[in-house]
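Just passing along the structure, written as structure tokens.
A single protein chain has been omitted; all remaining protein chains appear in their positions.
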Amino acid sequence: MHTRHLWSLALAAVAAAAARAPSSGAGAAGTITGKVTFTGTPPRMRPIDMAKEPSCATQHQTPVMTETVVTGPENAVGNVVVYISAGDAAAGTPTEPARYDQKGCQYIPHVAVIQVSQPLDIYNDDQTSHNIHPLALVNPEWNKSQPPGAPPIHASYAKPEFIAVKCNVHPWMHGYFAVLTTSHHAVTGSDGGFTLPGLAPGKYTVTAWHEKFGTQSQEVTVAATGAVTANFVFKAQPY
Amino acid sequence: MPSERARTSPVPAQTGVVAGIAAITMTFAAFTSAMVMRKGGASDWAPLHLPPLLFANTAVLVASSGALEVARRRLRRDAPGGSMWLSATLVLGVLFIAGQLAAWRDLAAQGVFLATGPSSAFFYVLTATHAAHVLGGLAALAYLRYRVRRATIAPLGTLGAVATYWHFMDGLWLYLLVILTVFV
Amino acid sequence: MGKVFAVIVVAIAAVSTTIFALHLWWPPPDISVHGAGIDHELGQTMIATGVLFVAAQVALALFVWQGSDAREGRTVKRFPGGATPLVAFAVVLVGIEILALTFVGSKVWANIYIAPPDSGALHIDVQAEQFAFYFRHPGADARFGGLHPDLIDDGSGNFFGLDPANDTTARDDIVSSSLVIPVNRPILLTLHAKDVGHSFYVPDLRLQQDFVPGLVIPLHFTATRTGKYEIVCTQLCGLGHHTMRAFLEVMTPDQYDQWLKTQAAQQ
Partner (left out) sequence: MPDTHGAPQGFLRQYVFSLDHKVIGKQYLGLALVAVCTGMVLSWLMRWHLGWPSAAVPGLGAVSPTGAPSGMITPEYYLSLMTMHGTIMVFFVLTTAPFAGFGNFLLPIHVGAEDMAFPRFNMMSFWVTFLAFAVLVSAFFVHDGPPISGWTAYAPLSAVGKDAGPGQGMGQTLWAVSIGLFCVGQLLGALNFIATTLDLRTKGMSLARLPYATWAWFITSVIGLIAFSVLLPACILLILDRVAGTSFFVPAGLVISDRLQPHAGGSPLLWQHLFWFFGHPEVYIAILPGFGIVSHILPAVARKPLLGPKVFIACLVTIGFLSYTVWGHHMFLSGMNPFSATLFSVPTLIITIPATVATLLWIGTLYGSKLRFNTAALFCLGFISVFVSGGLSGFFLAQPSVDVYLHGTYFVVGHFHFVMGVAAMFGIFAATYFWFPKMFGRMMNETLGKWHFILTFIGVYCVFMPMHFLGLAGDVRRYSAFTDDYMKGSLPLHRFITVAALFTGAAQLLFLYNLVRSRFRGPLAPANPWDATSLEWSTASPPPHDNFGGQPPTVFHGPNEYGVAGRSGDYIMQASPEPEPAA
């Protein structure tokens, strides 16, 4: 909890630095690609027992697994947010709302990446009441219920922060809002791969954030064309 | 038009004070039982060293009760000096409050605050609630002194009621001192 | 007007009593060893209060009906014997009822809450939280791992705050969201709350007990019928109070053993 708080502060500092960095020009074509992997033994994910909520349990043929650490073949790590933390130009605020779904008593996507001030619409697709409680520390915290059939909840955040999201009604439901200042970001799938396209030539700091493993950063220089590779390796422990 | 009865009867004020005392007794009984229950099940109860100043304050409050008793007897006999002794009561009462404030500052300087632990919490709550009631008594004393200065005849009914209240504050403080010594 | 009132009162009494007597709404069939005592007590109270209810409402209606007689020159009548027989009646009747109910009832109560659990009872740890119940079997080592509130992590399924990294007894604890028990075997639950007050209520079991944060409260029972029943929270615990529930699954011993094996493999 405490570390998360420090994190948000660090992120804010980095974001401030980014605002002063040279801007990426129009028509930039540089790309950063890479893969996020782990070493060691990651914690085993457990099946989620949704017996309490039959309307959700019946939606899943096989039990849903917890999503704290999602791994793939060849030690790939999913749900890692990779983004430019320094060197990027200040981006305009997208007006297109991002979408966050509650479906089958799961958050889809598990991590929603939005930009500062970008609208976020939260939908309840289930036949049961959900409750969205983003545990923000830098931004204002709120806690609202959404009965089935209720209109989407509109949210947005003014400051960069990784915000844990929980549903008070269904204790297993956990997700994240990653509020970033940059428009260059990606979330790894279970293959661990990511691509950050459209970067102007220059020096960047690329950061990878994972809810359990923490963050790593590296400096990357992007040429006028072509792709640069940046891989991240996290150390995992079974418990 | 005030009736004859209402002008002379000293009784309602006295009844009111007795009823008020009953209520205050219940309030402090509730605090006390809360303290006993809270301490009973707790592993986090750290004993508190009472500031020695409290004992000096106790002496001041007892003295103020004595001064009020002198004032009451003089006023009842229409003897001179009643008003002065009333003033003395008032001064001693203010001194008590000042002493309590000093005791709190003393504790705070040692790093003992309201939320430090259950014992300090009860200490502050009990002493502050008592002090609030003493302040009410001081207001009544000031009003009484004003009436005595203004009127040729002392308002004996009010005097009796205020004296009962003030002595009760005195007794209440002695009770608090005992339970603070024993429990906190 | 008086006659209208009298008719309404009698009609209300008749309809209410009929609905109670027909058991149109009634507790579900009892599935516990101790429940028969509660049902008996409930039935006795129902009869006793039912008689008093009908008697009082009918007397009220009758006297009001008579009192509405508007003929001139009628003088009022005193209640025969004055207040004394009424007081004696109330003290004796209600007194006997109190004695009987307390005597019988306290035995039933003692049977549930004061009697110690069977020494061979199956011990299951129960945690209530906003807004779910989680149940824990000790696993192969028959020992529960210690609880560490700072390690609680609902998102990765560590609802109890176990410390498998350092505490080997915690590694085989079986955590489930349903209370699965074998039939006809004494069960001992220990109830503790993670956050605020909750309550454990199974109507079919005739069992209800609050969870009090900071306390571990034992509760024991024996279920006598297999099946799936609902466990609900009856102590206001926050916005999701009405969704806080779990299932009680009473199984045959064979089914239970099988379930335990499956669960152990998943932990």
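A, B and C are the chain letters, set down in written order, and residue numbers restart from 1 in every chain.
Quick note on the criterion: contacts are C-beta pairs under 8 Å (C-beta built on N, C-alpha and C of every residue); 3 or more make two chains touch, one makes a residue touch a chain.
On a predicted model such as this, the values are computed, not experimentally measured, just so you know.
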List the displayed chains that the omitted chain touches in the full complex. A, B, C
Would you indicate which residue among C:Asp154, C:Asp173 or C:Glu249 is in contact with the undisplayed chain? C:Asp154
Missing-chain contacts on chain B, rising order, are 1-3, 5-7, 9-13, 15-16, 19-20, 22-24, 26-27, 29-31, 33-34, 37-38, 41-45, 114-115, 118, 121, 125, 129, 157-158, 161
Residue positions on chain C contacting the omitted chain are 1-2, 4-5, 8-9, 12, 16, 19-20, 24-28, 37-38, 41-42, 45, 48-49, 52-53, 56-57, 59-60, 63-64, 66-69, 74-79, 82-84, 86-87, 89-91, 94-95, 97-98, 101-102, 105-106, 108-110, 112-114, 129-130, 149-150, 152, 154, 161, 194-197, 199, 201, 203, 206-215, 217, 230, 232-243, 245
I need the residue numbers on chain A that touch the omitted chain, in ascending order. 1, 54-55, 128-129, 131, 133, 135, 141-151, 153, 164, 166, 168-169
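Convention: only the chains that are shown with their structure count from here on.
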Viewed as a graph of touching chains, is the assembly arranged as a line, ring, star, complete set, or other? other
Please find which chain has its CA centre nearest to the centre of all protein CA atoms in view. C
Need the most distant chain from chain B, centre defined as the mean of C-alpha atoms. A
Which chain pair shows the largest tally of C-beta contacts? A-C
Express in whole angstrom the distance between the two chain centres, defined as the mean CA positions of chain A and chain B. 61
So, in whole Å, the Cα centroid of chain B is separated from that of chain C by 48
What's the distance between the Cα centroids of chain A and chain C, rounded to whole Å? 45
Scan chain C for residues touching two or more other chains and write them down. none
Chain B residues touching 2+ other chains are none
For chain C, which residues count as touching chain A in their complex? 129-133, 153-157, 159, 163-165, 176-178, 238-240, 243, 245-247, 266-267
Could you please specify the touching residues of chain A with respect to chain C in the complex? 43, 45-53, 66-69, 128-129, 131, 145, 166, 168-172, 174, 212, 237-239
